[in-house]
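So that we are looking at the same thing, I have put the structure below in structure tokens.
Yeah, one chain of the complex is gone here, protein chain that is, but the others are all in their spots.
When the chains are written out, they are named A and B in that same order, and each has its own residue count from 1.
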Amino acid sequence: MASGTVANGGVAGASRRLWIAGLVAGAAIGAVAGLTWSGRPATVTQPVAFDHRLHVRDLEIACATCHPFDARAPFSGLPATESCASCHAEPLGTSAEEAKVVAAARSGSTLAWAPLHRQPPHVFFSHRLHVEAARIACDACHPTFADARSPPARVRAIRMADCLRCHLRAGAPTRCTACHR
Amino acid sequence: MARWGMVIDLDRCTGCQACVVACQVENNVPPAGSRDAARGRAISWLRLVPLDGGREGHGTRPALRLVPLPCQHCDLPPCTRVCPVFATQKDEEGFVAQVYPRCIGCRYCTTACPYTVREFNWRRPEWPAPMERSLSPDVSVRPRGVVEKCTFCHHRLQLARDQARVEGRQLREQDYVPACVQTCPADAMAFGDLDDPRTTVARLARSPRAFRLLEDLGTEPKVIYLSKGEWGA
Partner (left out) sequence: MLSRRRFLGFTAGAAAGAALGGVAGAGLRTLFASAESPIVPPRGPERVVLSVCDLCPGGCGVRVRVIGDRAVRLEGNPLHPVSGGRLCPRGQAALQALYHPDRAEGPLRRRGPRGDLSSFERATWDEALGEIGARLAEIRAGGRPEAVVLVTGGGGAGLGPRVARRFLSAYGSPNDVALHRGDDAAAIALLLAQGVRAAPALDLQSADYVLSLGSALLEAWSAPVHATRAYGEFRRGRTGRRGKLVHVEPRLSITAASADEWIAVRPGTEGVFALGVAAAIVGEGLHAKPFVAERVAGLEEDRDAAGRTRPGLRSVLARRYRLEQVEAETGVPGDVILRVAREFASAGASLAIGPRKGPLLPGRLFDHLAAGVLNALVGAVDAPGGVLVADDPPLPPWPALPGGVSAAGRARPKLDGAGPDQPLLASDPERLAEAIRAGTPYRAEALLLVDADPAFASAAPETFAAAVQKVPLVVSFTAIPDDTALLADWILPASHFLERADLHTTPAGVPYPLVSLARPALLRPVRDARPTAEVFLELARRIAPDLAAALPWKDLDALLRWEMEGLHAARRGAVMGTAFDEAFVRMMEGAGWWAPGYRTPAELWTRAHESGGWWDPFYDHGDWRRVLRTASGKVELRGDLLDLAPAAPERDGALALLLFEPLPIAGGTGAELPFLQAILDPGHEAHWETWAEIHPETAARLGVSDRDWIRVESPRSSIVARARLTARVVPDAVAVPVGLGKRGGGRWASGIGANPLRLLAPARDPLCGLPDFGATRVRVARARPPDGSA
């Protein structure tokens, strides 16, 4: 559309119209990207209303028990149904949500957890390095989970500013090439 | 802090262009068709440049020289100084880096670069299905409208450093080499820390055959070439 404006307009008017076309196009892209920046809606629904607080605070289960991290994968893993089943093969309580987990474990179907974080492809981030080598606690970057009673639903972007705050404080590299690719 | 550099021995190089394709595969460069190629819009971060000295008589050197030309990662890069948005910068380790999300596509840098190694994305990169399945997850794809160039495969350094730190050791010389260096069948390319006198690159850079391209411009390239040798030398 922008190029159509250029082709039809006069030379003097073209620049301004182009600027406006850019404005409109940018606003449109921006609006769409705001919704789909991470390729999915800003809120997600989890298959089970998982209670992090119960598991993390009350039962003192370590994050890595259910979220295994892969050495090179951009994500820490989402829980495999088998890891749920290691405790919930038989019902431990009476909640309807737990019943879903037990049913999935019995039928061999998969609980499709919806990821909340997504790493853009131009960023290199190693969970392994931050968790194992630098000994950074999970809640340093994921602070809200452990106390949440309801299932996590809001997609939250971790921004470069978040990374830099810590990197500057810890004297970790802040060169572009250290993380961008 | 390391100062990463490359040595290319023209006496070993056969002009096979394995480096050229290795670079494109490693860095998710999209395939171009014949039309884009004819318009000079095919992207290649590393290419072979023919230097033709014309005809010669019997008993002399062939006048054709094929020179692999990656980004020279100059210590005094002309490209970074003209960027209006700080999308290209030289960092402490010597990489001349391109920050794609900042780049506005003005192409001042492609004009400023005397080695003509910067490439502009004229179109949205496309991989006809199922070709996108071969893309490497280690390198991002550049959108239309930005400039891109050789990175010395610095994503490999990120991975190598990560591995070394997890293993609790220092980075070793062979942990990190760019894809072109790794594939070169003639072993004509070497890579490493130019400031560490024990590395192969530092040793080769001291060779009497060493020279750099357009040295008189004062760009201080970190790609060092070794000229062809003499018989018996």
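Here is the rule we use: contacts are C-beta pairs under 8 Å (C-beta built on N, C-alpha and C of every residue); 3 or more make two chains touch, one makes a residue touch a chain.
All values derive from a computational prediction rather than experimental measurement.
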item	value
Omitted-chain contact residue, chosen from B:P130, B:G168 or B:P208	B:P130
Touching the absent chain when the full complex is considered, from B:I8, B:C79, B:C184 or B:V223	B:C184
Interface with the undisplayed chain - residues on chain B	9, 11-18, 20-22, 24-26, 28, 31-34, 37-38, 42, 44, 47-50, 52, 54-56, 58-62, 64-66, 100-102, 104-107, 124-137, 140-141, 143-144, 146, 182-188, 228-233
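Criterion: only the chains that are shown with their structure count from here on.
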item	value
Chain A and chain B, separation of their C-alpha mean positions in angstrom	34
In the complex with chain B, residue positions of chain A that touch it	71-72, 74, 120-122, 124, 126, 128-129, 132-133, 175-181
Contact footprint of chain A on chain B as seen in their complex	89, 91-93, 95, 97, 99-101, 137-141, 151, 154-155, 157-159, 162, 165-166, 168
